[in-house]
Each structure stands twice: as C-alpha cells, then as structure tokens.
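Just one protein chain is left out here, and the rest sit where they should.
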Amino acid sequence: MKRYSAFAIAKEAFRHQLGWERAWRSPEPKPEYEVIIVGAGGHGLATAYYLGKNHGITNIAILEKNWLGGGNTGRNTTIIRSNYLQDASAAIYEKARSLYETLSQDLNYNVMFSPRGVAMLAQTHHEVRGYRRTARANAIQGVETEFIGSEQVKALCPIINVDGPRFPVLGALWQPRGGTARHDAVAWGYARACSDMGMDIIQNCAVTAVRRTGGTVTGVETTRGAVGCRKLGIVVAGHSGVLAAMAGFRLPVESVALQALVSEPVKPCMDIVVMANTVHGYMSQSDKGELVIGGGADGFNNYTQRGSFHHVEETVRALVETFPIISRLRMLRQWAGIVDMTGDRSPILSKTPLENCFINCGWGTGGFKAIPGSGWAMAELMAKGEPGPLAAPFGLDRFREGRFIDESVAAGVAH
Amino acid sequence: MLILTCPCCGAEADETELASGGEAHIQRQGPESTDAAFEAYLFQRKNPSGVHFERWRHAFGCGKWFHAARCTRTLEVFGTYTAQSLKPPKWILDRIRKRRPDWAGPLP
Amino acid sequence: MTGLEPEPVPEGEVPRQRFVPESLPAPDGGPGTKPNSGTSVMRVATPGMITLRGRIRSEPIASAVRKAIGIDIPEPRRILSVDGRSLAWMSPDELLILTPLGGSGSTIAALSSALEGQYALLADVSDARLCFRIAGPSSRELIAKGCPVDLSPEAFSPGDFRRSRLGQVPVALWMPDPGQFMLLCFRSVSDFVEHWLQNAAQGEFSGYL
Partner (left out) sequence: MSRRLSEGGRLIDREVPLGFLWNNRRLTGFRGDTLASALLANDQQLAGRSFKYHRPRGIVTAGPEEPNALVQLGHGASSEPNLRATTVELADGLRATSQNHWPSLEFDIGAATGYLAPLFAAGFYYKTFMWPRVAWKHVFEPLIRRSAGLGIPPTQPDPDHYEHYHAHVDVLVVGSGIAGLVAAGAAADAGARVLVLEQNPEFGGRAPVDGITVDGLAASEWIDDCVADLAWRDLVRVRNRTTVLGVYDHGYVFACEHRPRPNMDKSRADAPRQRLWRIRARQIVMATGAIERPLAFAGNDVPGVMLASAARDYAVNFGVGIGDRVVVVTNNDSAYLTATALAEAGIGIAGILDIRESPAGPALDRARAVGLDVRTGMSVASVFGRRQVLGVSATASNGDGARTERIVANAVVMSGGWSPSVHLWSHCGGKLAWDANRGCFLPDADRPPAGADGVGMVIPVGAANGTMDASGIPDEAVRAGREAARRAGHRGRRGRQSSASHPAQAEDAAESQPELAWMVPRQAKRSLRSRAFLDYQNDVKVTDIELAVREGFQSVEHAKRYTTLGMATDQGKLSNVNGIGILATSMGQEIAGVGTTTFRPPYTPLTLGAIAGEAHGPLFKPVRKTPMDGWHDDHGAHWEPVADWRRPYCYLRDGETVKAAINREILNTRRRVGLLDASTLGKILVSGPDSGRFLDMLYTGRMSTLRQGRCRYGLMCNENGFLIDDGVIARLGEETFLCHTTSGGSDRIHAWMEEWLQTEWWTWKVWTVNLTEQFVQVGIVGPEARTVMERLGNIDVSDEALRFMDHVDGELAGFPVRLFRISFSGELSYEIQLPAAAGLEFWTQALEAGADLGIQPYGTEALHVMRAEKGFIMIGDETDGTVTPQDLGLDWAVSRLKSDYLGKRAQARSYLNAPDRWRLVGLATEDPNAVLPDGAYATDGSRQQDGGKTMIGRVTSSYWSPTINRSIALGLVERGPDRMGEVIGFPVESGRTIRAKIVDPVFLGQDAGANA
C-alpha cells in the first residue's frame, strides 16, 4: 500500500494526483471466511483491524449493507472523552481514547484526533455533586479529569453565558485530553488498513439471514449470496435487534433516532467541546468552521434515520441560552442516526446464545469515542472466544443478574 | 413529528403532547417468575423494523395511556387502541394486513 | 383574516382587484402581521374547582352529577356551563367542576351526598390552578404562538375544552364566548405562564387566523 505523507502528496502534485491507489479494494465475496463481521461502521472495521493486527486473523469479510462508514459512524458529533463514572466504562473508553492519540500514525491516515478538551457543564448543585464524584472516581481510575469553576469555564470558552438566570454555570467536569476526531476518516482509515491486510470489505451487501447448525453459526445469507464462516461478529448498532432476530435471540436493545445538526461555517469561536446535560445540548466547532450540535434522542422506536423537529428545537433552545451569540448563526443541515439503546445505557460486548456468534452493540448515543477500544476488546473476544478484562463487564449476562453498568447516575446523558 | 389520535379523548395529539412508553403487551413477571422470564420482561425487546405495537401516554392532554400500532420503517400509523388490551385487537390486525399483505403477524 | 381582504363583494359580482405586490409587505406591516389591536391578558379570580374521578359517563354517576349540579356530563373535550357552574371533560374518568368563587365547598357537599355509595373520588382543587383570560380580536393567534392545538374557528369554538400545552407547561383552555379564552395552568407555574402570555401579547400577530 502506498504510504501517505507530505512527500507523497508533493510528488503526486506533479503527476496530477494520478498515482494514488484505491483506499480499499471492492472484491466479490468469497464462499467462506474464517471470520465475518456484519457492519462496516467504526466498530466493525476496528474489530477486523485488531483481529488482524493483534491476533493475526486476516481471513475476514466485513459485510456492509450500504456504504462503509455510512451508519452512525458517519453521522455522529464526534465527541471523544473517557470521563465515565463506572470502572468498567472508564477502562474501555480510556483505552479507546489513548488509542485515538496515535491512531493517525498507526493507520497512516490522518483521523484528525483533536484533543482540544471536553467540558461538561454543571448547572445545578446536583450536577456539581455528580461531576465532583466523577472527577474523584476518574482520579482513581487513572483518567485525567478535573472539576473546574465557572471562571475557568469562561476562560476556556468565552462565548458561554455562565450567568444564565435559570441555569447558571456552576463549574464543569473538564477532561483536557478529550476532544474530537474526523468521523469519516476513522472509518476510512480503518477500512484502508483492513483492506491492506487482505481483508474483504464488501459493500452493498446486506445480511438477510444467519445460518446455523445446531446451536452453532455457520455463515450468513446476503443480498449477494450465502457466505460461510467459522465465527460471526454482529456489529450493526441500530440494526442489532434485526440481526439478533435473524440469529434467533433477543436483545435488551431498542432502536431510536438521535439527531444532530450543523450550522453554516464561521470563523473559530469556540476551541473546546462543551456538553450541557441539564439543558440537554452539546456543541463543538469543527475544523471547517461549522458548529456541530447534538441533543437528546427521540423517544420511540424508529428505523428511518430522521427524527422530529421539536427535538432539534429543544436542543437549539438550550444552546442559544448557553451560547447567546449563536442566535444569529444558521442551521445548515440536520440529520439523524439510529442508535441502539440498552437497558442500562451501557454497551454489550458479548458471546451470544448462538455458539461462535458474538455481538458488539448498545453504544447508543456515545460509541464513536469507543471505536478503537471496542474494536480491540471485541477482537480479543472473538479471537479467544472469551472476553478479556475490557469486555468482561459488558456481557449479556449482566441483565439477568441485575449487574448494571449505569452511567446515568452521575450525569444525564452520555455522548 | 408523530401525530396520534388518542383513543381516550379523540384528540389528534402531536408528539409534543405525548410521552412514549416503549413496547406494548409485555406481561409483567412477578416474584414467582424464572430468571429468564424476568429478564425478558424487563429488558428483551422485539424492536422490530416494521410493524410495532407500542405504548403512549397523552401526557399533555387527558393523561391516559393508549396503544398504537405503527411501522417503525415508515412511521405509518395503523391505528390506536386502548391500553386495556392484552393483545392487539382484530380490527387493528386486519388493517395492518391490508396495508402490509406480507406481514407475518405480531412477533411471538 | 389576512388583512388583505377587500370590502365584501356582493353575491355574484366578480372581484377584480389589482393587487400590487409592493403594497403588501411594507416594512412595518403587511399581511405578515397585525399589531396588537386590543388583545389583552388578565389573571382572573380563580373559580372554585373540584375534581371528580369516576366513570363519569356511567349512568349512576352521570345522574348523581346531574342531580347535584343540574348539568349533564359533557361530551369528550367539551365544557358545559349553566348558571355560573361548568363541567369540563378532563378524561374518560375525570371531570373538572367549576363553581363560582368560593362555591366549591357547598358543591362538594351536594356531590358527595349524591355520589354516596358510588365508586368515585371528589377533591377540592380550587387552589391548585390559576386562571387567565385572553380577550380581544387576536386571542386565538396569541395562544397559537405556543400551543399545538388547531385554534381556527372551525376547529375550536365556545363549548370546546382542550388540555394541551402552552410553551412547555400543561394548560387547559376553553372559550366562554367567541371573543375570549379562559386558560388554566398549575399554580406553581402561573408566573411563567403570565410572563409568557404577556410577552406574546406584546409582539405582533401573524394575521393567519
């Protein structure tokens, strides 16, 4: 594979950019693979990548019903942080965050990880307590966070109105090493690396049934024919319930629309990521200049990748109150993704009732930040057949035992 | 923006007047239930891509819960009916079959 | 009312009016708008209020209510008023009884004896809600700034009663006569509602209804 570098670009500039290779191949499906991953989103691609990189398994097909990276990975607000309360979450999200730091170099693809810092505003006393608690937990877990006062918030992000009459900003949980990354590049970078390792990424190939013999998976049927495998990884986010039904089990998951929007691009006006959970909205400014805005999820089951306007309204209302200067900026585009919400709002990385079939889902509104860590842990689970320490707490069995990993306890939402 | 007709008061309520309540017709499991049945009751959801039976409450209105049959892929509403039904009434099923001839019926 | 309406034209005559676009949306008006022409918002003395929970359309309860108050149970989403007392349909098993100021006590007494032995619940809620009157030519439009209900005359008129939301809070509304609305909200948010209504009254009106 041709390496990307400034030098290569300069060279290509003289050759009219004619020398670039395809970022990934588009092969026909083979009849059989060792591993099939369903879903070429960030999590599916990262799983394949670490199966190859960490476990030497490269006889892999990644089957994608549309275009790779077009699911939630291609439509999220790109916030990366690891300031979670529970040990299990902090561990996997921090693993992911630290992998993000070197991901561009690992993949030889600039994913533009931008550790600009994430501030989660505390706007009630209750929230102050919750975030102080999280900061203390993080200190013990080895996640660098800090509870900062409102003057510091103002200094980090001058456009915040910290004196709002209804919800003054009392402080914030600040993670200086959190930030954003370029969502598409994450999918493309992993895809390029997977393809380069010889894995087959097959787009426009929807899985329509799961083949099994006895209680063991043997392959899948797709819109492009049947494909056999020894191990199957289901990594389809909002469509997990549909795939689980094909595989003969049911999940503690519901699919709902989560919306986001961007403003027209403007010159830099905010340097950090701000999340305001009490009023329900979060915002950052992309490198291109548009404000990237997200809020709460719609409340009902939905597979349409579009949501209701009043959620946009609520989000924007919250953000105009928090950042009064944005009132005269304009919404350019809004869209939605279908997210998979679990019973305790934490993800699932698990074996399933079907032998050799594994599932990675339930990242809901907040799995972009987890992509490298989740792929790492899922690869380990699939390669060894048993979860490693990162994945172990996220098994399906927890719902039967009542062993929830509940993140909502300290904060409101999780993005 | 969903608009559902509340079967209890007849108002054409829009989503901002309603509160959604997830899957309908889930049987409560009490102290005698097995672990598996209890887990299923609390967590396991059909979450279908297609015809779905669900609960809503006319929260900014008459305050009543009701059920709706809706397609999660097109958001078509086949009808709303009272929350005091253990399963979808026949007229709803008939209407769904008319609109979706190849529908296999409610998931078990 | 679009504000564009020419003089009424006699039946059968053809209206041929030159319509000059420039004359439309002058900077300070046009069909887009009408200024507040005397639409007012007022807190009004709250009537006595009683909640009756029971199967209100069932015969024993309906007749007990009729006996005690002399009014039939209204149809869903309707309000019936007789002699200063009103019955508002709140839900299939809830009725809001409005009495003259301070009159809830005697009405409750009458109702409880009429309902003796019935499975029903009465509660004096006279203090739970406060009441606003919105009167004037643009009252429909004022409320429509924040309420999702169809308030056009063909969809909502005296006798209708609707529970919905205004801005972010629950309200109930009805029209005691064609020129005004009564609006009930919970006591704890009445400052908010008043502020909301006054703010809306100060702005322009869309001129749509």
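Per-chain numbering from 1; labels A, B and C assigned in written order.
In the analysis below, contacts are C-beta pairs under 8 Å (C-beta built on N, C-alpha and C of every residue); 3 or more make two chains touch, one makes a residue touch a chain.
Quantities reported herein were computed from a predicted structural model and do not represent experimental measurements.
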| item | value |
| --- | --- |
| Options A:I36, A:A96 or A:M112, residue touching the unrepresented chain | A:M112 |
| Positions on chain A where the hidden chain makes contact | 4-6, 8-10, 12-14, 16-18, 20-26, 66-67, 69-70, 74, 87, 90-91, 101-102, 104-105, 108-110, 112-116, 124-126, 129-130, 132-134, 136-137, 139-142, 159, 161, 164-167, 182, 184-185, 188-189, 203, 263-269, 279, 285, 287-289, 304, 306, 308-309, 312-313, 316-317, 319-321, 324-335, 389-390, 398, 400-404, 406, 408-410 |
| For chain B, residues in touch with the removed chain | 1-4, 14, 21, 28-31, 33, 35, 38, 41-42, 55, 57, 59, 63-65, 71, 74-77, 83-84, 99 |
| Sites on chain C contacted by the missing partner chain, in the whole complex | 2, 4-6, 9, 14-22, 24-25, 27-28, 31-33, 35, 51, 53-54, 93, 119-121, 123-129, 141, 144-152, 154-155, 167-169, 186-189, 191-193, 195-196, 199-200, 202-204, 206, 208 |
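Going forward, only the chains that are shown with their structure count from here on.
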| item | value |
| --- | --- |
| Rounded Å distance, chain A centre to chain C centre (Cα mean) | 48 |
| Rounded Å distance between chain B and chain C, as computed from the means of their C-alpha atoms | 31 |
| Centroid spacing, where centroids are CA-atom means, of chain A and chain B in whole angstrom | 30 |
| Sequence positions of chain A contacting 2 or more other chains | none |
| Residues of chain B whose C-beta touches two or more other chains | 16 |
| Contacting residues of chain B [partner chain C, same complex] | 8-11, 14, 16-17, 60-64 |
| Partner chain A, residues of chain B touching it in the complex | 1-2, 15-16, 19-20, 22-23, 35-36, 39-40, 42-49, 52, 54, 70, 72-75, 107 |
| Residues of chain C that touch chain B when the two form their complex | 76-77, 89-92, 94, 148, 162-165, 170 |
